[in-house]
Every structure is written in structure tokens, then in C-alpha cells.
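Notes for the one structure printed next.
Removed: one protein chain of the complex. Kept in place: all other protein chains.
Take a look at subunit A:
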Amino acid sequence: MTAPDDRGAEGPGGLDRPRRDTTPAIEVRELRKTFRIRGGLLGQDRQVVAVDDVSFAVPTGGVLGVVGESGCGKSTLARLILGLLPPTSGDVLVEGQRLSAMDRRARARLIQPVFQDPFASLNPRRRIRDIVAMPLVAQGGIPARQVRDRVQEMLARVGLTAEQGERFPAQLSGGQRQRVAIARALVLRPRIVICDEPTSALDVSVQAQILNLLAELRRELNLTYLFISHNLAVVEHVASEVAVMYLGRIVERAEADALFRAPRHPYTRALLASVLTPEPGLGVPDVGLGDTLPDPANIPPGCRFHPRCPVAEPRCARQAPRPVDGAECLLLEAEQRPAA
């Protein structure tokens, strides 16, 4: 785990209550979420384990990147941390407080989301300024004038004009809409922002603008991000630490530099190999994952990655790996303890 960052002490958002600097901004303990899928007339109900015994902590000012394929549970994890879904078991602590013990308004002051699709997450029938004002209005008791000023200030901060504030979402481009979503997320001056694929729906040139804006805001406001993306190159650019998820579990977690320089888990290696950088002549790599696809309703025994793993051994189908230095792989355990 990274050393806690103490720049947060004077941060503009931390005015309300004294806070010990060593308290992680986000802490997740043995978090688990299962869903029941109705089997239909004759079929049996099936259980989907979306998040399976996940624990981690993110220090104030840090950025934890969460990567994995669709269905790996990364968006469920985001929803659990936002309090939008109750966990089946385990705890989410935000700035040392249990999320489940907080009321909605207190939670909104601490933690806010930015979602993937700025088309779906903005009310099409409201003006931009009203959309951005909504979290302030929902808090109640803030004078209208103050709300207006705070909204203007926030719009300007994300690069939107007062005139754009008068428009409706449909009149803005995708990038401008994502700026609106960011303004709305930051208008309450939260400490933590959960970014769930914030640039996946955007063009690359606009993605770069939004990533740069998120980075500036984080430095300026000493924000902590949980940054979810399927794009490893994006995560490499923004994250200080990276968690790789596979079928509900974090199979590898490491400092971003270490993970990208020397990935340890075979799944992380395959993901990294799949990134197509704009370098001609290299061709498309054979990532060696085969044709079996992960099914969260049918998690394989032993190591859950073994059916796709290019280096799996027979024991991987029987024995579940334990985490060793942040990576869950039997082959790595063997490396660590040759004399066992």
C-alpha cells in the first residue's frame, strides 16, 4: 500500500470535520455482492457472484485504477462504493466512516460519481445550470444566490461558459456533456470521485481533454479517484495504483509503474498484451486466452482464470490461489515459497 498522502490536510474540501491524515479516503473490507438470477419456468435460480471478497484502501489524493473485461464486477464495485447498491457482506468506509451508517446527503457531500454515458446520465429536459445545481438543491438550506454562484464557478472551472449553462444537454457535444457531469459531481466539493468509464463514449481527442481536466481537478482539489476503465492505456496514464479484476476478484494489485513494467498475473499480462499501441509493423498479438469466456454465473473451481490461462497447470483446476504480494496465482506462490 502506498504511503498516505498528507497534502490533504489543508485541502479545500476537508473543512467540515477534523480528519486524521492516515485514514484512507476509501477503504473496502471483504466486500461481497451476489445477485440472484431467476431461472425461468423450469430452470433453477442461479447465483451470480459479482464482487467476491474484495479488500483495498486508497489514500487521500490517490487514484486507484480498476481494470478488467466486461462482467468482471468493476461497475458493481463502483456502485457498492457509491452506496447505490447494498453489499451482501463486508464494509465500505469513506474517510473512516461506514458508508452504511451515513445518510444520503452526507454521502453525497463526500463521494460523487461520473458515469460513462453523458447522454444517459443527464436529464434531457433540464438546463445545464439546473443539472449542475441539483446536488446543492438536494442538500437543502443553501440560499439560491449561493447556489447560482457556485454553479457558475463550477461551470467555468470545467471549461463551460455561462451561456452554455442556459442550454439543454442535447445542444452540447459528448465532451461538453461529460464536463457537465464533472461539474455536477464536484459542485458539493466532495473528497472522492468514482469515475466509471468516464471517457469510453468519447472520441480520442475529447478523451484527452477530459482526462487532462480530471487530472488538473484532482491536483487542485486534492481529490481521490476510483477510476474504472477497460482501457489499460488510459488507466496507466491516470492511476497511481491499479487493481485488475477477474470474475469478481482482484487478481493483481500493484503500483501503476510496477504493474505496467512487470505484470505478474497471467491475466494482467494478457490484458497488457492486448493493448494495440499505434506502432506499425507489430501486428496483432496472440494473447493466448482461447475461446472460453468468463461467466460470472458459473465461476470455475480452483483458480477462476484457469480455463483461459495460457500457463495453467492441472492443479490450477483444483486449488484456489491465495494472494501473494497482491497477485493471486498458484505459479507465483510456488515462486515465492519453493521449499514448501
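Here are a few things to note about the model shown:
One rule holds in what follows: a contact is a pair of C-beta atoms (placed from the backbone, for glycine too) under 8 Å apart; a residue touches a chain by one contact, two chains touch by 3 or more; residues count from 1.
We adopt the following convention: contacts and distances are computed from a predicted model.
In the listed set "Diguanylate cyclase (GGDEF)-like protein", "ABC transporter ATP-binding protein", "Electron transfer flavoprotein subunit alpha/FixB family protein" or "Molybdopterin synthase subunit MoaD", the entry agreeing with the UniProt name of the missing subunit chain is "ABC transporter ATP-binding protein". Of the listed positions A:G43, A:G283 or A:P314, the one in contact with the omitted chain in the full complex is A:G283. The hidden chain makes contact, of the residues A:V94, A:V180 or A:V238, with A:V238. Contact between subunit A and the absent chain runs through residues 69-70, 173-176, 203-209, 211-212, 215, 230-234, 236-238, 240, 256, 260, 270-287, 289, 291, 293.
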